[in-house]
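Apart from one protein chain that is not included, each protein chain of the complex appears where it belongs.
Showing chain A:
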Amino acid sequence: MRTTIQFGPQHPVWIEPLRLKLTTDGELIKDVDLEAGYVHRGLEKKFEWDYNKAAYLSERVCAICTQHHSTCFCLGVEGTMAGLELPRRAAIIRTIMLELERLHSHFLAIGLTLEAIGFENMFMLCFRHREQVLDVFERTTGNRVLHGINIVGGVTRNIGPEMAKEILDFCDDIEKRAHEIERIIVSSYTIKQRMQGVGVMTEKMAKELGVVGPVARGSNVPYDVRHAAPHLLYREVKVTPIVEKDGDCWARSLVRVRELFQSIDLIRQLVPLLDGTPDELFAKSKAMPEGENIARVEAPRGELFYYVRGKKSKELDRVKVRTSTYGNGLGIAPLIKGSHIADVGLITITFDPCIGCFDR
């Protein structure tokens, strides 16, 4: 007998609204219908606004990858302004912030994944470590979640030599903590049993669906925008994509765990570059945004894409946002089909869905 179950929009597994209509035969899921749009605010229309204010608006698309959104938007607008060159120090600070943002986002994603399988203790541990990253944010930008340091043409806050040392100390501390988490996850028989072989996305499927970020890298697709189309300081600091072969929930989570160390390593390489770079944070543009431009950034959830078109005035003509969850959203339905009801929460949460991004 077939039954239709409504999963969501308000469900304890997700902190945001998303609805799945599951057609089940007993415990097995035969058909899935994904219904989104519960967070659709109409932000892209609002972007037709003063471009300086829009940088703050772009942060509010999604607060988990705030820095990525505003950096991508600023890169997009800066490309439409003739003769505007981003100061090197601003680029370094932006890149450090991007990597710090990735750290906190991955801690969050790992924690929520473990909570979805009922490992609440580890969820709390992940969040305790995440607070350390937020402390660094608070010390450098003044805010815990929405930073507000990116403006078109540069950044508003500097990282001085004392703060640079503090960040390096933080790296040592957080690496220890990340090792602790890795040890628990990798050596745990229970977590492995629960996650291995669940929600398998094959390499072929990943390529056909065009998924991005850790979801693609968990399925043996080495696609990372930092490697494929280097932006900002990634031209100098080389990044190799971290890849896992299996494509199941375990592989996707393991990619996130391994990327923690990659991010820490990148911050360690980036902070010394601040030494001896002139204290110039902001370049004022003489031209108004004109013509069209695209920008791509590797957000914690995958490729983030902004299309910007200016009309030679302060207001922008059109901004199109393609977020990483939008790319990954297609992959959710085929993976859930054929799985058990108990795995639905786990499979969706390993995609690290950010519905704020998804619907905008």
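Here is the rule we use: a residue touches a chain if its C-beta (ideal position, glycine included) is under 8 Å from a C-beta of that chain, and two chains touch if they have at least 3 such contacts; residues count from 1.
The criterion applied here is as follows: contacts and distances are computed from a predicted model.
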{"item": "Options \"Ech hydrogenase subunit C\", \"CRISPR-associated exonuclease Cas4\", \"Sirohydrochlorin cobaltochelatase\" or \"Binding-protein-dependent transport systems inner membrane component\": UniProt name of the undisplayed chain", "value": "\"Ech hydrogenase subunit C\""}
{"item": "Given A:82, A:145, A:228 or A:342, the one touching the chain that is not displayed", "value": "A:145"}
{"item": "Selected residue (touches chain absent from view) among A:85, A:131, A:208 or A:280", "value": "A:131"}
{"item": "Chain A residues touching the omitted chain (full complex)", "value": "9-12, 15-17, 37-43, 45-46, 56-57, 59-64, 66, 108, 123-124, 127-128, 131, 134, 144-146, 354, 356"}
